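Removed from the display is one protein chain of the complex; every other protein chain stays in position.
Chain lettering (A, B and C) follows the sequence in which the chains are written, and residue indices restart at 1 in each chain.
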Amino acid sequence: MKANPRDVNTGTYYMDGDVAAGYGALAAGCRFIGGYPITPSTEAAETFARIAPQAGAVFIQMEDELGSIASVMGASWSGVKTMTITSGPGYSLMMEAIGLGAMIEAPFVILNIQRGGPSTGVPTKTGQADMMQARWGSHGDYEVIAIAPDSPQELFDYTIKAFNLSEKYRCPVMIMADECVGHMSEKVVVPPAEEIEIEPRRFYNGPKEKYLPFKPDKDLVPKMVKAGDGYNLYITGLVHDEKGYPIKNQLEKGKRQKLPTRRLVDKIRLNADKIIELTEEGMDDAEVVVVSYGISYRVAIRGIEIARGKGIKVGNLRLITVWPFPDKKISELASKVKAFVVPEINYGQIVFEVERCSHGQANVVLVPHGGAGVHNPEDIAEAIEYAVNEKKKIRKVVEWKTRLEKFVFEGGYKLNK
Amino acid sequence: MNPIITAFVNGIKKSGLELSNIVVVSDIPFEPEVIKEAGVDFFHVTRGRAIAFGTGLKLGNPDLKVVAFIGDLMTLGGNHLVHSGRRNMEMLVICVNNFIYKEIAGTPAPSVSPGFSAFSTFERPFNAPHLANSCGAVYTARWTALHTNELENSIANALDKRGFSVIEVLSPGPNFYKEINQVDSELLDFYYKNSVTKNNEDTRNVEITPEEKIVTGEFTDKEKSPFIDTYNAQLGKILGDKFIPLGGQSGRD
Amino acid sequence: MKTNLKAVLTGTHTLSGNEACIEGAFAAGCLFLAAYPIMPAIETIERYLKRSAEVGATFIQMEDEISALAAVIGASWTGKKSMTATSGPGFSNMMEHLGLGVMLETPCVIIDVQRTGPSLGIPNRAGQADMMQARWGSHGDYEVITLAPGSPQEMFDFTIKAFNFSEKYRTPVIVISDEYIAHKKEKVVIPPADGIKITPRRYFKGQKDKYLPFKRDKDFVPRMVDIGDGFKFHVTGLTHDDKGYPIMLEECQEYNVHPILWKIRNHVDEIVEFQETGTVDAEIVIVYYGATSEAAIKAMKQAKDMGIKVGGLKLDVVWPFPDKKIAELAEKVKAFVVPEINYGQIVSEVERCSYGNANVIFVSHGEKGINNTDDIVSAIKLALKEKERKKGIIEYRSQAGSS
Partner (left out) sequence: MEPLKMIEKDIQPMDVHPMNDILRMDRLPHIWCPGCGIGTAVTAFAAGLDKANIDLKKTCIVSGIGCTGRVAGYIKLDSFHTTHGRGIAFATGIKVANPDLKVIVFSGDGDLISIGGNHFIHAARRNVNMLVICINNFIYAMTGGQVAPTTPLAAYATTSPFGCVEPPFNIPYLADSSGAVYVARWTALHVRRLTNSIAEALNKPGFSVIEVISPCAMYYSRINRLGDGLDMMKFYHDNSEIRHGEDTKNLDIGFQTKIIVGKFVDRERPTYMDSYNKWLSGTKKAEK
């Protein structure tokens, strides 16, 4: 299905990432955004509020993030594509509702422009420390899809893709951008509507009385209907059967009890290969592979250039889809290379996944950064150099001591003059 | 069956609305049979978020008639209640209040909801109709589980209103699944002896206190432009022809 | 430090996990609980309320879990040891304030009684699917300490430990139990008050005008004072310097946040606790925690009876994870068997730390929940049969469960 020309503001723009995400959402056919202002994601909400009414879409600023995500799920079941926009603290507030979204299989998108954390942290500067939260933040077992764009153009493109994935797999999809990308102004090309591919909602077309809201198709994803179309829906956040009716705990009787929640994780895990998107470069003879995502990828490019200048063979792997994690790819690479270098703007999150998937075959070096800034490419280059020269197998993640750390803790840096 | 649910189902029928257009959002799980019988769509969402979820449903499809059941005494969801009242979001909120009995009776309450009995018995409850009224609800009423007939009519009236309507129902709280079908006869007796109906009473005077009788009745009934009308009017004024108003099927794919 | 004598119910009692937890809290000197009732954590609140008058402890039922944890953090700064109790959905709501607790470096204890998730799940059925959430649930970088008791007695002991850890490292500590332990009634031995080790709060003792709320000692833990003692301190959830004043710089972020992680990461060996049984010559090691303990121990016995060399590693402290221990065992054993009531959480940590040296067999959720002894035994057999070193987790799915 192609995008509706009414929703697409075709043209070439110079805009920041947040704005591009707002344009992308509308182009993807988003009809409802419930949001709450939070730096640094507000511009996306502002953009949507400005362009939505002309396309019959609506932006509502809810009273808090709890309300905004609940309204988004409501709107999703009313039959429209929906999104919410937030950053770290708001994202933490949404955790309970994300579980509900996974449970009632409402397709919706969350745009999280990450900032420095924890808690209020550094609101106006960047961070990548919500990556694990995206996967594990809500209680109970569920799987989500998370995408990490690295430029305003990608925030446009991957917002559309996020909508498509959420419709396809009926699960919450997170766009885990960061403040740098969100506030970076670059050229953004909005293509004509006929060049934008849109995944339509998987509506049920059979006879009304036969409809089961949670009866899966072959790919484990059930079909949806709209509220108010006379299907007599019963949708609950409790563990439910195919009809949607809650099932009770029968374990006291000592019986086996099959839980339908298994499908919620399987529908992503078994389709992981179709979902995962990566880019790789220079892998053929690489001794060290740099694994990065989001803004760190763009910094890593420079770090790799420096290292290559010293004659080191470095491969560059970029995770566009961070969740589900490309276990197989990393595992495969691990048997070929000496080490992985993972620069990320946190003190170790995705690096542990890389460590897990490398199964002790390659060393893993973390180049950390606390946030409120990006890496110094020299640090990445030095970490690469270290990794290529390290002969031993090291049974833990090596945390590279960055220039910043040395400066702050050893260089006599004074915070209070 | 719980008298409130029965009254609710009868109330919808009395209102003459298209049943398939009604969506019930609740943080209390209903028995599936009830929903099947009522012929409405039903969403059981996280605690306290029924009103916010309903807001999304309404704005996603303005043709829907949304009814939100809140069973948590507006604790978790209090904020959504006051803000939706302020916006005058078109929806009916039925607030099931099980707090009062314990407050007033002063004796150990029957275990209507295990675990809740001992808590905070010293705290003053909200004057729910007044709170709703003060933040802009167009319709407020209070009934007990005993006033099934009045409750039915009230629900039918409220569904007729365009705007944010709140009906508080004093009842044993169906906080947990199994209790939804249980009603305590002792409690009904208590309501019978201790309530008085005063329609159109100023909501300031309907606070529930241990000393006075519970005032029931329809308290507020006013006209105010609902959110979607205000939205369409304001944006239409500014944007003119470019604006695609909410409502009908215009904005939907 | 002495405990309040009235607070310690010395003797042997039959208590449920939830009740034992509160007794542990009182024994540890807890004087404040803010909570919002939720299944299956309600009994903790009831027990607290029942005993609060004689102990002199304060209780408030807040309007939601968000405010409950906020109130707990506030109360902790008044000098009272504070806690909250909740279950999955409430725990999710607390995530933002878990981050605040970390940033303000406030000692407090959160009891999460896990139930089947996600979302509302099944309120009266046990689950273990909040394990990763406890570690990663809030935004930003932080480390937490999480204890996973496996019996009412451990509920009692670990709650005391949790308070001690939280005071020692000035951080929120999570005790992650589940519906099964919470409602299981068992004999709980409460020692005399003087037999209970209590870590006192690390108060600042110097001059008033010299106090800096985030000036770290050598172990990276700063010292605390109480509100109302005239220190006129300022604390903020923003990135801050030693004074607690916000500074929005990259350097300050490094200065502030990195030590918050170090104070846990550099003391992992002191924090991590586990119980080992028969791992010396084991071919297979069952890694378990919390509610699956019973089934795991039974399975171990059954397997031993069959002549299989099987050992057990019970994780008492789940976070920080005992990386070294697992890595060390991985080099000796053939495989790990990890039973969990979820679809794979701690098992991925075991996979990570085994560095490809041992197979990792995961016994998932099981349709039998905590009663999955036979599943574990079958998984052990599967582990023995597997000659190849597999990459990735091998999931054992019970016959009845496969579809």
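Everything below uses one rule, namely that a contact is a pair of C-beta atoms (placed from the backbone, for glycine too) under 8 Å apart; a residue touches a chain by one contact, two chains touch by 3 or more.
Computed from a predicted model, the values in this text were never measured in an experiment.
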Missing chain: touched chains present in the view: A, B, C
Residue touching the undisplayed chain, where the options are C:Ile227, C:Leu249, C:Val268 or C:Ile308: C:Ile227
Residue of C:Thr10, C:Thr58, C:Asn124 or C:Gln302 touching the missing chain in the full complex: C:Thr58
Contact residue for the chain not shown (choose from C:Ile22, C:Ala85, C:Leu100 or C:Ala327): C:Leu100
Of C:Val72, C:Ile346 or C:Ile393, the residue in touch with the unshown chain: C:Val72
Sites on subunit C contacted by the missing partner chain, in the whole complex: 31-32, 34, 53-54, 58, 60, 62-64, 66-68, 70-80, 82, 96-97, 100, 104, 226-238, 243, 245-246
Residue numbers in subunit A that touch the chain omitted from display: 35-39, 42, 45-46, 49-50, 53, 59, 61, 63-65, 89, 119-120
Positions on subunit B contacted by the hidden chain, ascending: 75-79, 82-83, 86-88, 121-127, 130-131, 133-136, 204, 227, 230-231, 234-235, 237-239
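Operating definition for what follows: only the chains that are shown with their structure count from here on.
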Most distant chain from subunit C, judged by the mean position of its C-alpha atoms: B
Subunit A and subunit C: spacing of chain centres that average the CA atoms, whole Å: 27
Multi-chain contact sites of subunit C, meaning residues that touch two or more partners: 89, 119-120, 123
Junction residues of subunit A, two or more chains touched: 66, 96, 99-100, 104, 236-238, 248
Footprint of subunit B on subunit C - complex, ascending: 36-39, 42-43, 45-46, 49-50, 60-61, 63-64, 89, 119-120, 123
Complex contact set, residues of subunit A against subunit B: 4, 29, 31-32, 34, 53-58, 60, 62-64, 66-68, 70-80, 82, 96-97, 99-100, 104, 226-238, 243-246, 248
Complex contacts: residues of subunit A adjacent to subunit C: 66, 88-89, 91-93, 95-96, 98-100, 102-104, 114, 116-125, 127, 129-130, 132-133, 135-142, 236-239, 247-249, 251, 254-259, 261-262, 264-265, 327, 331, 346-349, 352, 355-361, 370-373, 395-396, 404-405, 407-409, 413, 415-416
